[in-house]
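Step one of this worksheet: look at the structure below.
The complex is shown incomplete by one protein chain, all other protein chains being positioned as in the whole.
Order of writing sets the chain letters: A and B. Residues in each chain are counted from 1.
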Amino acid sequence: MNNTLRPFMARITSIRKETYDTNTYQFKLKKNPGFSFLPGQFNMLGIPGVGEAPISFSSEPDQKNKFEHTIRAVGRVTQAITQRKEGEWLQIRGPYGRGWPTEDARGKNILAVAGGIGLAPLRGFLLEVWKNRNDFGKVVILYGARTPDDLLFKEELPLWRKRPNTQLLLTVDEIPPKTRWEENQGVVITLFDRVEISPQNTLALICGPEIMMRFVVVGLLQRGYSASHLYLSLERRMKCGVGQCGHCQIGPKYVCLDGPVFPYNEIRGLPDTLV
Amino acid sequence: MVKILQKKNFCRWIDSLSRQYALIGPVKEREETEFQPLRCPEQLEMDYISTMAAPRKFIYPSRQLLFRFTPQGDDQLITEEILPQSQQILLAVHPCDAHAIMVLDRVLMGEFTDSYYTKQRQNTFLIVLNCQKVDKNCFCDSMGTGPFLHSWMGQDPAKGCDLELTDLGDRYLVEFLNGKIRKLFSFPLETANDEDIQLKKKREVGIKEKFIKKLNIENLPSSLRQNMDHSVWSRIGEAICLSCTNCTMVCPTCYCYNTVDTVKLDLSKSERYRYWDSCQELHFAEVHGGNFRSTRGARLRQFVLHKLSYWMEQYGCFGCVGCGRCINWCPTGIDLTEIVKEIRGTKINEQYS
Partner (left out) sequence: MKKNRLAIFKYSCCAGCQFQLFFFQEHVLETLAAVDIVYCKMGASGGVKEGPFEVALIEGAITESWQIDELKRVREVSHFLIPIGSCAVNGGIPAIKDIYPEMEVEKRVYQDLSVIHSVKAHPIDDYVRVDGYVRGCPMGERDLLELLTSLLLNTKPSFPEYCVCVECKLAGTICLLMSEGKPCMGPVTNAGCGALCPSHARACYGCWGPAPNVNAPALAKKFEQLGLSPDDIVRKFTQFASPKIEFRKGAEMYE
């Protein structure tokens, strides 16, 4: 009998600094050669003596035993993780949960709407789409951050913009003095009017703070997107990842088992959520 | 197989089990009766009504060491799993509590099995004692889990319990629900006759008439779902509920846990524990930057709706077995059956249906 709570050890093979409080960690597994995951799923990452936290994959899934997590140091565990260096290890267990609807998305346009750290779980999906570019329609990415300094994957974003049949729109809430910024300012829904995509045959994949996702959903429904074409990735406190610690429940749903990516129709009307 | 055990032989019979197994049963403690490891069979309080702590704590301990981690140099980590080792018999568990354990089986031994729970559960025999008394807050009769042991919501008791006892006055009716426990007894029992079996039925009919507390479970999951915004939640939440967590801590089916790591001051070793957590606790649904159940009303609603509504969708049964503990031990007298009555008595808000 496998102990579901028992972590593996994973070595940090490289660390990329994204912002002042966010890094991307690449891992390689020592054991478990059969490890595979889907974009949107997550791992429990841990440090002995500190604890564990659920973190989404931010890399594409086809590299065996190699994966990335983009981590913002805001909690006890994530702050401890950011003190680890290349060559050191973390505890991991996973992958857990339900990822983005990659199969449903085939043949459709993609509207990816991300806020802040919410771009990380979408990155793996987008990389996967571009790798199989002909299977998907147009890709539009709307990405909002607090300030230009808070943007993730800053080196990759210009490359994303050059991808075929792809539109990338950026926005920030604030522009600090002496900061160069030529893109939009305002919340992410202020980009909606510039989206060059028709609501028909388009899946909207949304990840960000829940209050942002609430307004994005309202805005998309107003613009004629079908509720059944909206997908959201939710964040909740989790201790187990396997539907037993109870923390992540929203109504009858477990975010760790039934999510973290939910079709909007599955969670609309549930209590204790903003969406 | 149905047998008869004379009460005068009861202690000797129980004692024969104690050679191989730790015995746990209801024992007098201060003003209450609580499940405790037995020192001798004479301690057993066979006519108890209820306990504060549910017997779940002997299968799913309130605080449990999961792992011990010892770093070796910079590169290695020794991970020790601390699995429970005891072989035990839970004695005189009432049908509601027995069903509660079988509810926990659905949660912790489902698609993902919890190794710690499963190991202890497989090393636990369950001896059920049908009830002879009804307390003012018992409503197992309404839920269908008691006062005598029967199948409930697709759960065959023979698949989770080992023995069923019924008090017939000077003797117990002993029903072996499966073959596993029979070999543990050191002396043979007389076979029960029709009269004994008829007497059991009569006793069950008699006790079922004594219930004061009732809960109408018809369409309960959906009618609660239609009343998420009912005023009862905020009214009780703000004025009456203490958020003390007593309801969830004494609940026999609550399974939520939190984990905590401790580390030695010289950083040579660390340990990962888990302990019962509660949805009534302020920080339970907190994430960085927000708390999804920051009000007591929202937390109370989570408790009641999980037990009486969501659970049905998640596990195909109610999460409430009608033991009445959350009512008995609420310092301010909150009663989920009264909440349901209040909701049932009001016009359903169509907007949320």
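We adopt the following convention: a residue touches a chain if its C-beta (ideal position, glycine included) is under 8 Å from a C-beta of that chain, and two chains touch if they have at least 3 such contacts.
Quick caveat, the model's predicted, so the values are computed rather than measured.
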Residue among B:Trp276, B:Phe303 or B:Phe318 touching the omitted chain: B:Trp276
Residue among B:Gln155, B:Asn227, B:Thr245 or B:Thr337 touching the omitted chain: B:Thr245
Residue of B:Asp74, B:Asp170 or B:Asp266 touching the missing chain in the full complex: B:Asp266
Touch list for subunit A against the chain that is not drawn: 49-50, 75-76, 79-80, 83
Where the unshown chain meets subunit B, residue by residue: 29-32, 34, 52-53, 57, 62-63, 239-246, 249-250, 260, 262-267, 275-276, 278, 281-283, 294, 296, 328-332
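The rule we apply is simple: only the chains that are shown with their structure count from here on.
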Centre distance in Å when subunit A and subunit B are each reduced to the mean of their C-alpha atoms: 38
Complex interface listing, subunit A residues touching subunit B: 1-7, 9, 48-52, 74-75, 88-89, 91, 209-210, 235-237, 239-240, 242-247, 249-252, 254, 257, 269, 271-273
Subunit A-facing residues of subunit B, complex: 66-67, 69, 71, 74-75, 77, 79, 81, 107-108, 110-115, 118-119, 228, 255-263, 267, 270, 272, 274, 277, 279, 284-290, 292-293, 298, 301-302, 305-306, 309-311, 313-314, 352
